[in-house]
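Some notes on the structure that comes next.
Note that one protein chain of the assembly has been removed; the remaining protein chains are unaltered in position.
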Amino acid sequence: MKMTNDKLLFNAAGYIAVTVFSVLCLLPFILVISSSLTSETYIIQNGYTLIPQDISLEAYRLALKNPAAILKSYGLTIFVTAVGTALSVFLCTMTGYVLQRKDFLWRNKISFYLFFTMLFNGGLVPWYILIVQYLHMKNTVFALFVPSLISVWNILLVKGFMRGIPYEMTESAKIDGAGDFHIFISIILPVSKPVVATIGLFTALMYWNDWFASLLFITNPDLYTLQYFLYRLAGSVQALRMVMDKAGIVVDTLPVESMKMALTVIVTGPIIFLYPFVQRYFVKGLTIGSVKG
Amino acid sequence: MVKNSAAVKKRNEFFREFRKSKMLILMALPAIIHVFVFSYLPMGGIVLAFKQFRYAEGIFGSPWIGLENFRFLFISGQAWNITKNTLFYNFLFIVANTFLQIALAVFLSEMIGKWFRKITQSLMFLPYFISWVIVGSIAYNLFNYEHGALNSLLGFFGAEPLDIYNNPSYWPWILVLFNAWKGVGYGMVVYLAAIVSIDSEMYEAAEIDGANIFQRIRHITLPGILPTFVILTLLAVGGIFRGDFGLFYQLIGDNGVLRERTDIIDTFVYRALTQTSEIGMAAAVGFYQSVMCFIFILLTNWIVKRVQEDYALF
Partner (left out) sequence: MAIKKVGLFAIVLMFAAALMAGCSGSNAGNDNPAGNGGQTGGTAETERQDLKPAELKMVLLGDVPADLDVMLGELNKLIQRDLNATLSIEYLAWSDWTQKYSLILASGEPIDLIYTSDWAKYVSEATKGAFLEITDEILTKYMPLTKESQDPISFEQAKINGKIYFVPKNSASFNNEKAVAIRGDLREKYGMGPLASLDDYRTYLDNVAKNEKGILAYAASQDNGFIQELVHEQGNNIINVGTYFQYSWSDHDNLTVDKVEYKYDSPSFAEFAKEMKEWANKGYWSRNAISNKTSVRDAFENGTSASMVWNAGTVSQAASKILQAHPEWKPEVYDVTPDSIKRLGLYTADGMAVPISSKNPERAFMLLDKLKNDREYYELFQMGIEGKHWIRIDDVLWKEGPDFERFSAGANGQWGVNNAKFRRSKEGAFPAEAELDKIWRTKVVHPITETFVFDETNVKNELAALEQLRTKYRPMLTLGMADNVEATIQEWRDQADKAGLKKVEEELKKQLQAFLDARK
């Protein structure tokens, strides 16, 4: 590939912009890692540091005090993420495909029916009552992934992307006698890898990071997800302060600052590797190329 | 007779479509059912916005009180300000983030250096994992007057320290920057997917025709991602009256000096309702936001439909 002037300029600009932004993204994370290894006293006195000072593994020791619980939580979170993502991606891509079929008369009505739910919702109380009282999902693993199985945002995104696939592909398959589902699986999906990878990534991240479902529906510590641990600790400080004030209770304080950091590292660790794994789907020529060929 | 036949015609059309698209309907059915159960059933709770909730009577038995729950939004005199702020910031966020996401996606899809691209893409994702709680603390570490990193740096160069937390004019910039920092790596993925979905033959043809890289970007890449841009923007407009509570609450908190400039609907409501726990009032605000979003998206979607029907959301 020849390096012409325009390419040079472009790459130079690109390298500068991307490097600056990447560094800005990396630095705070280094701050987090480094602070997780710094003693609580140092942090209160001097704030966060880029290089660990007064090194203390206290935060990790406390966080990992119950390795069995953390491992169980990891396992659970991986399970929920894997199952939830697989199911959700399958259903959302399928629905997205249906909604972009020009020959489907009801597509706009159904799109609106789905989109409407992104605008209006009844609030926490009816949602909670439905899932706990009527569906009896409290303290079940289903509460962790079933309610968020359908993402209208993802469906509409897939719909938009699949519109770029020429209708001729579907048409010629139909002429050959293929059913819609078969067309979806064997013809459309293979050329939709980028968007499937995208919503796959987003869905996996959503499940991995979700603490809200745990907050609402789980009281059994065996079913805590990883992010929920972190959330509990982070939020507890403010509430604890109020309690100590009002009730005169003397509750011993934890090394909260460094522990928040340690937990972020523990929770984030594995999922960072998901994106590099998925990156190979973001390569040109995975889509239309196969049509012409 | 005429009226009847119109109704009959409609009904026949319905069944005809049903028979023709049976499989498609079946494929969409899981989503339709799921959404019905988990989104439409609880939607009945919207009535709480107009009721004085009492436990013994439950959602449907509690007494109606009309628009009483909405009053607190307006008697504080803040309704216009927080609505304006919410809109203003969301607008800025959409513009800034979209621009950065597209720019970075374009660079990353065309640049040379495979390993550099792979590594930086992953790095740009990191902010997504850091919660706003921690970001708020990091910001305080950066900006505080006496010991903040920013002022230490300025001092090193002999400049005057800045009192960020007492000065509202810095904050629109700060909020936009922090919001972009957190979300760009994540949102960029969609544009990346859109770019690689563009037919590569078009690029090759253009290059043969003598177009340089900037021209290729302008004439192939950007139009190629236009549908994606429209969808993402429409989806964002659908939430334009809802703010990112975490961002505003953790960075600004209860700082009264900055209140006027940075208060949004979500933080306003949170503050109002922590003392009482009025379920009806919370529902009222949610409803207000929903209605406003609804109006906006109907308008925007309609405009898009007139220009290019394919790009509209519904």
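A and B are the chain letters, set down in written order, and residue numbers restart from 1 in every chain.
Definition applied: contacts are C-beta pairs under 8 Å (C-beta built on N, C-alpha and C of every residue); 3 or more make two chains touch, one makes a residue touch a chain.
What you see is a predicted model, and the numbers here were worked out from it, not measured in a lab.
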Visible chains in contact with the missing one: A, B
Residue in contact with the excluded chain [from A:M118, A:A143 or A:L226]: A:A143
Contact with the hidden chain (one of B:F93, B:Y128, B:F268 or B:Y311): B:F268
Hidden partner chain, residues of chain A it touches: 40-41, 44-45, 66, 87, 90-91, 124-125, 128-129, 132-133, 135-140, 142-143, 146, 177-179, 181-182, 185, 215-216, 219, 221, 231-236, 238-253
Positions on chain B contacted by the hidden chain, ascending: 23, 26-27, 29-30, 34, 37, 53-58, 68-69, 71-72, 75-78, 136-137, 140, 143-146, 163-166, 253-257, 259, 268, 271-279, 281
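Everything that follows uses one rule, which is that only the chains that are shown with their structure count from here on.
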List of chain A residues in touch with chain B within their complex: 1, 4, 6-7, 10-11, 13-15, 17-19, 21-22, 24-26, 28-29, 31-32, 46-48, 91-92, 94-95, 97-99, 101, 103-106, 108, 110-115, 117-123, 125-127, 129-130, 147, 149-150, 152-153, 155-157, 160-161, 163-164, 179-181, 184, 194-195, 197-198, 201-202, 205, 209, 230-231, 234-235, 257, 260-261, 264, 267-268, 271-272, 275-276, 279, 282-289, 292
Interfacial residue positions of chain B with respect to chain A in the complex: 17, 21, 23-28, 30-32, 34-35, 37-46, 48, 59, 100, 103-104, 107-113, 116, 118-131, 133-135, 137-138, 141, 147, 149, 181, 184-186, 189-190, 192-194, 196-201, 212-214, 227-228, 230-232, 235, 238-239, 279, 282-283, 286-287, 290, 293-294, 297, 310-311, 313-314
